[in-house]
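All protein chains but one are shown in place.
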Amino acid sequence: MERLELKEVQKLEGHTDRVWSLDWNPATGHAGIPLVFASCSGDKTVRIWEQNLSTNLFSCKATLEETHTRTVRSCAWSPSGKLLATASFDATTAIWENVGGEFECVSTLEGHENEVKSVSWNASGTLLATCSRDKSVWIWEVQPGNEFECVSVLQGHTQDVKMVRWHPTEDILFSCSYDNNIKVWADEGDSDDWQCVQTLGEPNNGHTSTVWALSFNASGDKMVTCSDDLTLKVWETEHVGMQSGGGFAPWRHVCTLTGYHDRTIFSVHWSRGGIFASGAADDAIRLFVENNESQVDGPLYKLLLKKEKAHDMDINYVQWSHGEKPLLASASDDGTIKVWDLVS
Amino acid sequence: MAETTQLTRHIESYVDSSSTPSHQVASLDAIVLLIKTNALTLEALVRELDMYLTSTDTLIRSRGILLLAEVLTRINSISLDSKTIHSLVGFFKERMADWKAVRGALVGCLALIRRKSVVGMVTGSDAKSITQSFLQHLQVQSLGLYDRKLCFELLDYLLEHHVDSIASLEEDLIFGICEAIDAEKDPECLMLAFHIVESLARLYPDPSGLLASFARDVFDLLEPYFPIHFTHQTSGDTHVQRDDLSRTLMSAFASTPVFEPFVIPLLLQKLSSSLHSAKIDSLQYLRVCSSKYGAERIAKYTGAIWSSLKDTLYTYLGEPDFSFTLAPTDGINFPKSEVVVEALSLLQQLIVQNSSQLVSLIIDDEDVNFITNSIASYEMYDTISVQEKKKLHAIGRILYISAKTSIPSCNAVFQSLFLRMMDKLGFSASNIDGLQNGGILASQSVNFGFLYLCIELLSGCRELVILSDEKRETYCTILHSSSAVLFNAFGSVLAVTADRCPSHPDIYIGVKGLQILAMFHLDVFPIPKSTFENILKKFMSIIIEDFGQTVLWNATLKALFHIGSFVQKFSESEKAMSYRSFVVDKIMEMLSLDDIALPFSLKVEALYDIGMTGMKNMLTILQAMEGAIFTNLSEVHSNLTSHETAVQLLECYSCKLLPWILKNGGAEEFVVQFAVDIWNQAGNCMDFNSPFEDKGLLDAMMKAMKVSVGCCSVESQNVTIQKAYSTLSSHTKFQLNDVGRLPLTSGKYDISPRDEGILLLFASVIIALRPKTHIPNIRGLLHLFIITLLKGVVPVAQALGSMLNKLTSKSNGAEKSDELTLEEALDIIFNTKIWFSSNNMLQIYNGSSNGSDIVLTDLCLGITNDRLLQSNAICGLSWIGKGLLLRGHEKIKDITMIFTECLISDRRKTSVPLVEGSLENTEKQKCDPLARKCATEAFHVLMSDAEDCLNRKFHATVRPLYKQRFFSSMMPIFLQLISRSDSLLSRSLLLRAFAHVMSDTPLIVILNEAKKLIPVLLDCLFMLTEDIQDKDILYGLLLVLSGMLTEKNGQEAVIENAHIIINGLIKLVDYPHKTLVRETAIQCLVALSELPHVRIYPLRTQVLQAIFKCLDDTKRSVRNEAVKCRQAWASIASSRSLRF
Amino acid sequence: MVSGLINENPVIYERKQRQQRSTQSLPADEYTVEPIDQQEIFDILFFFFLNSIFLDIKDPEHPYSLEELKVITEEAVEVDDQKSYVRVTFTPTVEHCSMATIIGLCLRVKLLRSLPPRYKVDIRVAPGSHATEAAVNKQLNDKERVAAALENPNLVDMVDECLAPSFD
């Protein structure tokens, strides 16, 4: 098979402290719209980066500051790409609207007791989820006029909640936590009655330490999670979403990938093309794919390639851009963001 | 009366708790004054106070009482009638019940009982009643610290001075004291408390009496404090140190034998505890207590103590240190261990106290016996098992102590153990006698164990005899009879054979053993002359043959040295004789003998060490050495080896022997002689070029000459200089009497090496002269020096500098008319015409100037297009300048002007008429780079402290603060020139020169000018980073900067330049060529972080980023600085972010 | 002032005399590399001071260094300069949880401030030395929690007070 390599396209400097997270704008990168992504950092700012179509190089288009008073931990574009949600240690979540290139903060979501750690939009862009060290997960509904109304406060995790993600097609919410569990939340009968419908923990051979991130494959029937226990786990379900009659199709453990990273794995992301990338505190990035040369009891997923010393310090976040020829972006403690191209 | 109102005011302000302490004290003093001046009677005061003393407001009441008390304390010199005292006592003792006012009561009582009899003191019954009321009313431990202290002081004083009156209180007293002390924690209080217990014991001495029955209870109080251990190191503010407290507790423990049944077991138990301090204390206490309790009380414990002593030694006695670095005489050296020291002195104490019992314990001890019986099996040190080694060492120490402590114990161990071992090794008493007359025993097997113990024994009784005057003790006889055996035994360890070379410990044992044998005092233990000499022979043979064995050789030499100085010290004539003939003479022979293989460097070393045994020997050796030097000098041409030999000898002479002699006060005449003799030789030995082809020998001679002359008196110097001068004039081609007209031998810069040699030697004499010494034909010499320095003979320049530095100047009147004055000399130097004949011959021209002549300074400015000549001239001038600068002569100004001229001279249009021969190349009429480099160096010469001339060692006249003066005169000039200099080159030269000046100037001066200097200083720094060669100047300069930064008014100057400085320093933090530079640069940054934040905050990120790299510097020192710096800058202003 | 005697807690251990390095680097080894080693890390850490805010010690003039309290010992520091890895194991003297986490936090902060960024640091409570050992370890090595903590002024003040250099 051909030799694949992860080529560093560009190293983006600008943040003056560790970069925690980033998010590609889903509405960009096709139909001649230049690729755009947002990054957030311990320097309390969010930066918007845009690719120059001629040079293919990214440059900082805007810096969103003086709204959050502490670290901005995560950011997420609405499916339309119009709104950007940013979650911060200052216990608030800010909503930014892109008005002709200018970003202005149109709404601030308050309610969490302390650090908000992750934010996520549902597929339709009608719901927003946030989670915090206060162990709760909040679901907000987008109202006309950038109004956000709290739909429900979900209590269930026993420790701070590290990440929330909506299922790519269904209104099912997934959260992972310092308590080593992944919880699945669904609204049974549409009366704002959100309940935890499944907990994936050690009993169902889940993770044995903090679960830092999770990501779905394109079709949404598989999910990969990564953890402080130095493993990646793949999960799957028969039927995506709720069955007729409101029954819920549970997720089950498929396989565990161990021995690849030797320090905490902070981030994992599954590309449309079926390759998932992981970034960890060992400064390395690794790519995995399904193992299709299916000899019996061969590994179900195999290491595609590894990039040692991808950054000078911990890698906090990796994410593939949308579109069929995706770029990979990685964010690190060394204060830089790197854009990678998977070439053969 | 008038006072009352005033008095009440005072009282009010004292009693009023709201008034400030100072006020209260003031009013107190006022009242006291009233009483002292009889303006107020105590009675009146008391009346006045009555309402306060009886107030129900406790605060007022207590203040009132306190006032009265304080007054009493302050009038302890004013006599009071017994009645008054009595009623005062009555009052205060009553107040003890009034717990709110207890402070006053205590102070009052203290004041009263402390009164001296002359001014009326408390009666016994009063003292007693005070004590009673104290015991009845006070719960000491419920009081505050200060009051507790007072309580203890009171008790202590009572027990010290009113014993008889309070003795009758018996139980009550004892109980009361116990109660008071119980669970006290404050060190100062405890000091008193422990002392109180001690006095208590003195109060009831009867071992079966009152105290005996309470001993248990009293001791229960003391016990928990042992061992004293502070939980925090007491800082300055507590006056009680742990040791003082521990000592007081100790004397409390030891205060009475009735404690014995509790103390000793406790100590024995603590002795086995793991806490280090506990062990040490236990041992100390045991020592003191057993001496206090007396032998028979201790007897029953001796066994127990002995065995735990042994264990302690086994565990704490380290590996013996088999090296000769430490003191020679005492036993075997062990790593210092307090525990061991204490243990041994305890043992000693026990032996002193109870000799027979201890000795028998030791002799019958199973371990001791085990060792002594199996002694034969300990042949080689390395073959002995670790366990047995430990035992061996411990036993060794024990024997050492028992040998050195008392005659009987010494006799005993010798009689039993020593002889027993001898038997085991098969020297029965009988064949010992056979050996009396030094007859060599058939080569016996070396036995390490035995010898090891012998050393301990020997050194033990050696110390014993130093103290005791008894002679002919048993052990002496034994020793005497076995000395031969011992000699053989020790000697044979050292035997080096093809198949065997002794290991470290063996060497140690052997050498040390012999040494000790040799160092016994004649009158106590006369080891046979033969043995003594055998020892010396043995050692010498090692010196001569076994130089391959470095360790052995060095050890032996040391031993010889110690023996030598010993016999010298105790002037044991007979031994001294042998020593001379067997050691000193031998050593001297060695010098001349080339046939022996001993490397020469070692010869010299041996020579020196033996010499150091005493002035007498040293001088003998010096003669020998001088002889050797000259023979070699005379042979330098014939054989090369004698060349190095000479060098080594000279080195040794000037670096070792001479200093030693001077230190030990003596023999100037010898030194002069030496110098003169060198001159005698100089003539002959320098007939040849060979010696000076490599400068080594010459340098050595010059050095020797300098130091010899330097340390002599004027008279001796006169002798030397005369001699030197005559040699110079007779043996060289310089015709000194008309130097003016001589053309130097043909060819451009040609002086014969021979002449140069002599000249240099002469120069070194001049350099070392004292100002008063008379220099013959000084004019001639001046001329000679000028010409020769133009040939680049630096020492000549230095000599010239020294001359000028020491000449008397007209101003303070030259004594004799024929003495040349400074002014004349300067005139000669700067106005003598130097004439170039067409064939470039160079000479001094005295006649009227004929247009084609130049003076020294012109040469410096490069009139003749002769770069070499110019550089030499500049270099020479720099030394002349130094000479003048040191004595603070104005002329230095002109000289420095010339140098600066050179630095900037690419702007200079030629002003001086050209010399023929240089016409065709006018455009080259510029100072060439080499010469200008010299000019920068000149400033280094001027400012730096020279090692080999113009320093106090060589009697230079040094005007105080000359550097400061020079700096302040030069600074404006440089600053101006630098600012004006248009060419890069001259700018960098100027900077470099100024860098030299700055880095050698005392910081204080620099600081005053900091404002002006900083920009230049920074320019210098950057300029210097370019060339690795400059790394040292760079460092020097950086130090100046850091000096400014760390100094108060320096910082002010820095503020407005903060930006440039910081940026500059950031460039230096990764300067690769010198760690110290990086380190210092970072330290500077730290210092800068203290500037007003508004100024430096903008640079914060920048600095931090730079420092961040330094955290990963290759050098630890740099990293540490970086950490501090990072911390300093990170903590500036708000941001707490981790990374930046 | 009153200084307590041994029967008061906490027990202070005599600071063991550690051999000083020859700081003077000769021109010869001007260019040789001195890798970061155990003693260096220890030196960085050992002058940490626990002030009275943590231990109820009567007088704040006498803070104790972590070393004096045997909270960290040289042996408990593992370092591998090649792998850029440090692991510090400490032993809280006080069984109280927040105390342990604060000490741990101090250690981590000090190392983050003192070591080159390439370094990976693990802080661990000595096995069996603390009631909620696992919990403490997990928290100390969750960098998100640590980062959040270091944005909390109260905590930072406390930490800085801890890291204040020695008085003597």
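A, B and C are the chain letters, set down in written order, and residue numbers restart from 1 in every chain.
Heads up, the rule we're going with is that a residue touches a chain if its C-beta (ideal position, glycine included) is under 8 Å from a C-beta of that chain, and two chains touch if they have at least 3 such contacts.
Throughout what follows, contacts and distances are computed from a predicted model.
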item: Record-based protein name (UniProt) of the chain missing from this complex, from "Ribosomal RNA-processing protein 40", "Centromere protein I", "Gustatory receptor" or "Oral cancer overexpressed protein"; value: "Oral cancer overexpressed protein"
item: Among shown chains, those touching the left-out chain; value: A, B, C
item: Per the touch definition above, residue among A:Ser80, A:Ser124, A:Gln155 or A:Asn205 touching the missing chain; value: A:Gln155
item: Option from B:Asp16, B:Asp98 or B:Glu668 whose C-beta touches the chain left out; value: B:Asp98
item: Touch with the omitted chain, as defined above, among B:Asp50, B:Glu296, B:Asp894 or B:Glu1090; value: B:Asp50
item: Given C:Leu45, C:Ile72, C:Val88 or C:Ile102, the one touching the chain that is not displayed; value: C:Ile102
item: Chain not shown, touching residues in subunit C; value: 98, 101-102, 105, 139, 145-146, 148-149, 152, 154-155, 158
item: Positions on subunit B where the hidden chain makes contact; value: 43, 46-47, 50, 53-54, 56, 83-84, 87-88, 90-91, 94, 97-98
item: Residues in subunit A touching the chain absent from view; value: 109-111, 113-114, 136, 138, 149-153, 155, 192
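Keep in mind that, in the parts below, only the chains that are shown with their structure count from here on.
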item: Chain centre separation (subunit A, subunit B; CA means) in Å; value: 68
item: CA centroid of subunit B to CA centroid of subunit C, Å; value: 35
item: Shared interface positions of subunit B, touching two or more other chains; value: 1137-1139
item: Residues of subunit C engaged with two or more neighbouring chains; value: 117-118, 147, 151
item: Subunit C to subunit B touching residues, read off their complex; value: 1-8, 10-12, 14, 21, 23, 25, 30-34, 36, 40, 43-44, 59, 61-62, 64, 109, 112-118, 147, 150-151, 153, 156, 160, 163, 168
item: Contacting residues of subunit B [partner subunit C, same complex]; value: 145, 185-187, 224-225, 228-235, 237-238, 276, 1072-1075, 1108, 1111-1112, 1114-1117, 1119-1120, 1123, 1126-1127, 1130-1131, 1136-1139
item: List of subunit A residues in touch with subunit C within their complex; value: 18, 42, 70-71, 73, 89, 114-115, 117, 133, 160, 162, 178, 209-210, 228, 263-264, 281-282, 312-314, 333-334
